[in-house]
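What follows is a single structure, written as structure tokens, with notes after it.
Note that one protein chain of the assembly has been removed; the remaining protein chains are unaltered in position.
Each chain gets a letter, A, B and C, in the order it is written, and its residues are counted from 1.
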Amino acid sequence: MIIIMEKTATQDNIQAVMNILKEHGFRAILHEGAVHTVIDALGDKTSLSPDRLDAMEGVSHVKLIREPYRMASRDRKPEDTVIEFDNGVKIGGANRPVFMVGPCSVEDDYEGLLQVALAAKEMGCQFLRGGAFKPRTSPYDFDGLGEKALKYLAKAKEETGLLVVTELMDSSDLDLVCEYADVIQIGARNMQNFRLLKSVGKCSKPVVLKRGPASTIKEFLLAAEHIMYNGNEKVILCERGIKGFDSSYTRNVLDISAIPVIKKYSHLPVIVDPSHGTGQRYLIEPMAKAGLVAGADGVMVEVHHNPAQALSDGKQSLSIPQFKEVFTKLNSIIDVLHLEKSMSLPTVE
Amino acid sequence: MIIIMEKTATQDNIQAVMNILKEHGFRAILHEGAVHTVIDALGDKTSLSPDRLDAMEGVSHVKLIREPYRMASRDRKPEDTVIEFDNGVKIGGANRPVFMVGPCSVEDDYEGLLQVALAAKEMGCQFLRGGAFKPRTSPYDFDGLGEKALKYLAKAKEETGLLVVTELMDSSDLDLVCEYADVIQIGARNMQNFRLLKSVGKCSKPVVLKRGPASTIKEFLLAAEHIMYNGNEKVILCERGIKGFDSSYTRNVLDISAIPVIKKYSHLPVIVDPSHGTGQRYLIEPMAKAGLVAGADGVMVEVHHNPAQALSDGKQSLSIPQFKEVFTKLNSIIDVLHLEKSMSLPTVE
Amino acid sequence: MIIIMEKTATQDNIQAVMNILKEHGFRAILHEGAVHTVIDALGDKTSLSPDRLDAMEGVSHVKLIREPYRMASRDRKPEDTVIEFDNGVKIGGANRPVFMVGPCSVEDDYEGLLQVALAAKEMGCQFLRGGAFKPRTSPYDFDGLGEKALKYLAKAKEETGLLVVTELMDSSDLDLVCEYADVIQIGARNMQNFRLLKSVGKCSKPVVLKRGPASTIKEFLLAAEHIMYNGNEKVILCERGIKGFDSSYTRNVLDISAIPVIKKYSHLPVIVDPSHGTGQRYLIEPMAKAGLVAGADGVMVEVHHNPAQALSDGKQSLSIPQFKEVFTKLNSIIDVLHLEKSMSLPTVE
Partner (left out) sequence: MIIIMEKTATQDNIQAVMNILKEHGFRAILHEGAVHTVIDALGDKTSLSPDRLDAMEGVSHVKLIREPYRMASRDRKPEDTVIEFDNGVKIGGANRPVFMVGPCSVEDDYEGLLQVALAAKEMGCQFLRGGAFKPRTSPYDFDGLGEKALKYLAKAKEETGLLVVTELMDSSDLDLVCEYADVIQIGARNMQNFRLLKSVGKCSKPVVLKRGPASTIKEFLLAAEHIMYNGNEKVILCERGIKGFDSSYTRNVLDISAIPVIKKYSHLPVIVDPSHGTGQRYLIEPMAKAGLVAGADGVMVEVHHNPAQALSDGKQSLSIPQFKEVFTKLNSIIDVLHLEKSMSLPTVE
């Protein structure tokens, strides 16, 4: 890291920084500039936090050279992480993108859920998604059926063979959710609920981690790092839109470029959620396509057997016939992308 | 609410909306415009969610007239909420602003903590703040001493009489934290951890709820609503900075105008945290002043007995002598504001 | 529009609003709610600005039903605008996407420019882009060759037949730029330079209008409206990235969903600029693809014969061989999209 001193820093200030760096085993090199003095420090940041240096007298700021995440970093593991399930489904790397399909929340109508699951199965999707516990901005909104929903999902899995993705909202529900889910979802608003990250870090199921609406890519990867650091390396990152300044037309700004950026800096698989990312049904198709051509390893999309009656997120859900149409078009795009990969066309670095 | 139909909406679409409104007891008035048809709906939104209407075929969007929070709204309760403690300390309304002072995290040095607490007491502050459980962006950072920290805080309370404010990160720690804390803090990154909000909603201690870095004022008040709806009306809102596009100079953008805005729309007390809001020691004084003149009912400020050695947030902590200087200047400003209030000068609406 | 009165509004306040509405020929309907009084106003907003109502005593706020742009609106003109050039090139509608290719700024090396132009021609591109007048954040940076650059562009046009796109920075240069350019570009930082918009509104050349980094879609379309209102309907909108909170990895957030949103609300053609939108060479290919699948009518991309020596924006420029590779892959995507269109697959509304 590089420590930039204030113009007004005294020789004592500078010496104090040099001393603490040496104490912690850093190699420190001093450059006295015309205006600012700058110190290069080479060594292991786990032993001395940049924040501590930043707080010292006479220090203007500290710049880091390396990214603060480690296990999630492609520097540490250059090849793509591929997550494999018992039934042979794989996410990441050179595998064909997967689809996670289903209603925002599981409602008290098993037949409706089953219709969606059967359609997903018919089209060749791999995952059924649905919320049992729903985080809701207002306490007056429907917040999920709880265990009943989990049972419905399990039943639909039995009938279709689809893997189940569902959200965990609190560490106290971990065992319950693990009993039914194949993949545990951490919602965007819980991306920095560090206790929750720790608890899924200690379980063995793959985790879909959704990006917080105001989180930088660094914060997102550090949230994944929390899970990995606690023992679970099976993390799937999900871009689902960031807070923008214009909410007249879309709920969020779906940050498509985050997909290739993350793939450059991390080996973890990345999926895209155009339903939450836009909040608008008519934007699901173009934005799912955009995510796929930008390199997404999968798409999560809300499908409801009767969107106009949905208890949550109906506006951004596809009906079953709409889903089939959209899915067909997405597949044509995926075919081209796969042809490209198999021809091994070179890529601009 | 007002339902704006798509230009392409059919008569059947319009009729379907009118029908569902009537079913739910709304009075619905149809305006057929040159381009759009618009439906006014007067009635009780708890019985029919705007989201459900928004998802219907032919609906362009739904506009709300009233705010979605109720218990937190000044419409429901015009007079300021004042929260009173056993020792007579009061927050809110016409009371003099309070101060919550202490280190970011409680470290394993009781004497240091005590020095800060004694200085706070000497200056006339009412609260000692300090983290026992710390949310940290990186898993490699110090995340708090846990119960040991709570015991230190209790000890310092015994010696000084200051009330204790400390953060709760997970509902499983609720009983432990309640045993030691006079005020429970919910951190910015947990503002939409709805399970945590529910759990503090069921306890009797006042809650400091920090605004999430990407949360709108509506989302902030709805988070308070979650706590109130679950039974605890003693909520203190804390503005601590929102995510901005320029992080070169400050960690966040401290949104000072949120203070008078919230005070217009809600009766709850509002405090300001210039330490987290800016991340820079030299900005604490001007931004604490700014918060106070804008109407804040209190200031939360990080003070450390040795900022350069702090395990977290040293850069934004005041030393004890700095705190005394700043506090003196803030008091001069408060004196003027109180004079103004007591003279009952009129206010522009 | 809908006028929502303050809870505290008096009967006189309400009457004053009703009166002014009637004076201006509006049909005004009063709803007295339990909390707020609401007034529906149906009529022509050109005769009475919502701002004026908003400023009246007792008015809380005014909500608009219709979009404020008119000439740019798809409501007014449902079919896509297609812009056609003398040489038969067309932008918009069902036409194959066009490419605008060239260096950020034209430098004093005609041979370099020609190499780029010849490569563009060879690949089947239609436009050569290059800056003669460059807006630069710092006064110490290279700001363009001026007329010399325009002459170079004209010469390259002569040799290749490519149409020329170049930026106009000030209305005083309008005649000069028009002499050489086939398309006039208005840069992002001038999107709300209304005098400049007015001046290009009075000329006959098509205009590429870049979206300002903090402009909402409504502001963007209103900027186009300024040009159209002054007489020039040949406006091509260009999405080139908005300001985000994370500038560590990309210069801007390329707002891909803006493309299908604009196409829903406006009939104007939309192109995408992945070079400025990301500021990173490796992101040009995925983000150009993303723009195309989301519906863009063209791509503007920076290509330099020697990016490492470029006087501006080298980091985000492709070299000539890189451009050829990327262009080939983009064409495969375009082929699928065109197949889809010609098969007339239905679209989700």
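As a working rule, a residue touches a chain if its C-beta (ideal position, glycine included) is under 8 Å from a C-beta of that chain, and two chains touch if they have at least 3 such contacts.
Everything numeric in this text was worked out from a predicted model, so none of it was measured.
J.: From the listed residues A:Val38, A:Leu118, A:Leu174 or A:Ile334, report the one that touches the chain absent from this view.
T.: Of the candidates A:Val38, A:Leu118, A:Leu174 or A:Ile334, A:Val38 is in touch with the missing chain.
J.: Which of A:Lys22, A:Arg66 or A:Lys148 sits in contact with the chain that's absent?
T.: A:Arg66
J.: Across the whole complex, list the residues on chain C that are touched by the chain not included here.
T.: 16, 46, 49, 51-52, 54-57, 68-69, 135-143, 169-172, 189-190, 192-196, 212-214, 219, 222, 225-226, 229-230, 243, 307-315, 317
J.: Which residues does chain B use to touch the chain missing from this display?
T.: Listed in rising order, the touching residues are 214, 216-218, 242-246, 248-250, 253-257, 259-261, 264-265, 277-278, 281-287, 289-295, 318, 322, 325-326, 328-329, 332-333, 335-336, 339-340, 345-349.
J.: Over the whole complex, note the residues of chain A touching the chain we left out.
T.: Missing-chain contacts on chain A: residues 2, 4, 7-8, 29, 31, 33, 35-36, 38, 40, 42, 63, 65-66, 75, 243-245, 247, 349.
Note that only the chains that are shown with their structure count from here on.
J.: What pair of chains is linked by the largest number of C-beta pairs in contact?
T.: Chains A-C share more contact pairs than any other pair.
J.: Name the most central chain, where centre means the mean of Cα atoms.
T.: Answer by centroid distance: A.
J.: Suppose each chain is reduced to the average of its Cα coordinates; what separation in Å results between chain A and chain B?
T.: So the centroids are 27 Å from each other.
J.: Compute the distance, rounded to whole Å, between the mean C-alpha positions of chain A and chain C.
T.: Between these chains, centre-to-centre, one finds 31 Å.
J.: List, in ascending order, every residue of chain A touching at least 2 other chains.
T.: Residues 214, 243.
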